[in-house]
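These notes are about the structure you will find just below.
A single protein chain has been omitted; all remaining protein chains appear in their positions.
== chain A ==
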Amino acid sequence: MSFLSFFKKKKRPSQLTMPQLWEKLRRSSDFVEVSFVVGRKELSVYYFDSLVDPKVLQENILCHLQNDLSRRPDVQLENLQQIVPIQRIEVSEDAAAIEEKVLKGFVVVSFREQPGKAALISAANENLGLRENNDTENEFSVVGPKVGFVENIGTNLHLLRRQIVTPNLVFREMMIGSVSKTKVVIAYIDGVANPETIRTMTQRIEAIDFDVVFDNAIIDQIIADNSKTPFPLFLSTERIDRAVYALVSGQVAVFCDGSPYAIIGPSTFFDFFTSPEDYSLPWVLGSFFRLIRFFGVMFSILASPVYIAVLTYHYEMIPEDLLGPIIYSRSNVPFPPVLEVLFLEITIELLREAGARLPTKVAQTLGIVGGIVIGQATVDAGLASTILLIVVALAALASFTTPIFKMSNSIRFIRFPFILFAACWGGIGIAFAVCGLLIHLGRLQSLGYPYLVPFYPLRVRNFRDTFVRSPYSMTAERPTFFRPQSRFRYDPENAKQKRDIDE
């Protein structure tokens, strides 16, 4: 295990002195060190050229240091704030802390007369190279706001606070990643989210030992309760409304600098099938489309396995009117139904994978070429039956109805074990696979909360917002399975009142 020790975090106390630090940083060519004399003060300014905003540096720091310092010789590092119009100025003697800050885009100012001490002035250019805005393209919704989170965590927190206007919205900041030193923020509403939940989330994130946090998805995987499951245990979203709704329900959101996704936990299986659009439409329509989505998932998982099972083992089950079309379309196919299905399923997966890797414009063409040309040619060549082509295409289409990309990937994946079970055992194989899947889902936990709730354990009261989206007069109560601190989102009596007559 000796080679692994290299990756382990070594928490030795910093013995670094300031001159040693500067020596260490000077190895990099973008590290700038400026020393000059103003009045009787000799001062040095250190910063990373690539990290600071040159405009801020010149107009707000250098300019004031040069002009005002001579007029006010009494200014020390501690009261630099008096002449430098920047809100975040810290004074530190710890070389390690200075190192960290300077690497985050702070400008270090030190006076010869105060050795071993330095003022840290924030001049980081936080938006440089990042997107300014994000249209929620991956979680698109026709109605409703289209602003999504961006890579900049400051913007994300701002967006959140704009909708949750209460001092109870608490952000708790942490630093993750031994190399990336990524800022991670846990957001929750005090008085709604259960303290236990917050504590668990904080503990899990604090315990992360990783080098570079590229994205929230990495945090998601590391803090997941079960790393072997194909199902996502935390909801990740780029939509503000979804994050706000989660916070209001008593869930906890985690933001990570550099990631346009927020992860939300604890999540339930049903969270992944709700779309913000359900809440924009009248509840009847919203519920209907939600049910269609559940049907789509079931169809997507079961369609091709059932095709295999029926055609290989249970020909008795075929309705007499379907017998002709099925046998006719199968009659020229040289493979058993399993291979036929696997062939087409893998073709579709290839198309999807290729489409995702190609530039958008090419991908569209590819979709058409793949879908129409390859599909038709396969059938004409007698490699697959027409009916199967329809089944597989519909199943692929149905799997796209899942609003969360991670879940639709899981559904894509889960089909293949079902296909193998159906091929080996037929209908009873599918029954086994379904049982296995339900057992697996029933055992999953998200942040220690059951994943299948309110279905298992059964919480009938909380069915109001799972399979159907009940009208707002009925959803005043928060789902109890997250154990929120306060029970109601709004006054249920008030919500039920009918105001047909204007008084």
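As a convention for this text, contacts are C-beta pairs under 8 Å (C-beta built on N, C-alpha and C of every residue); 3 or more make two chains touch, one makes a residue touch a chain; residues count from 1.
Everything that follows uses one rule, which is that contacts and distances are computed from a predicted model.
Missing chain, UniProt protein name, picked from "Extracellular solute-binding protein", "RNA polymerase subunit sigma", "Spore germination protein GerC family" or "Electron transfer flavoprotein beta subunit": "Spore germination protein GerC family". Per the touch definition above, the residue from A:Phe214, A:Trp425 or A:Phe467 contacting the chain not shown is A:Trp425. When the missing chain is restored to the complex, the residue among A:Leu323, A:Ile346, A:Leu397 or A:Leu458 that touches it is A:Leu323.
Interface note: of A:Gln15, A:Ser331 or A:Thr360, the residue touching the hidden chain in the full complex is A:Ser331.
For chain A, the residues touching the absent chain in the complete assembly are 310-313, 315-316, 318, 320, 323-328, 330-331, 333, 336-337, 423-426.
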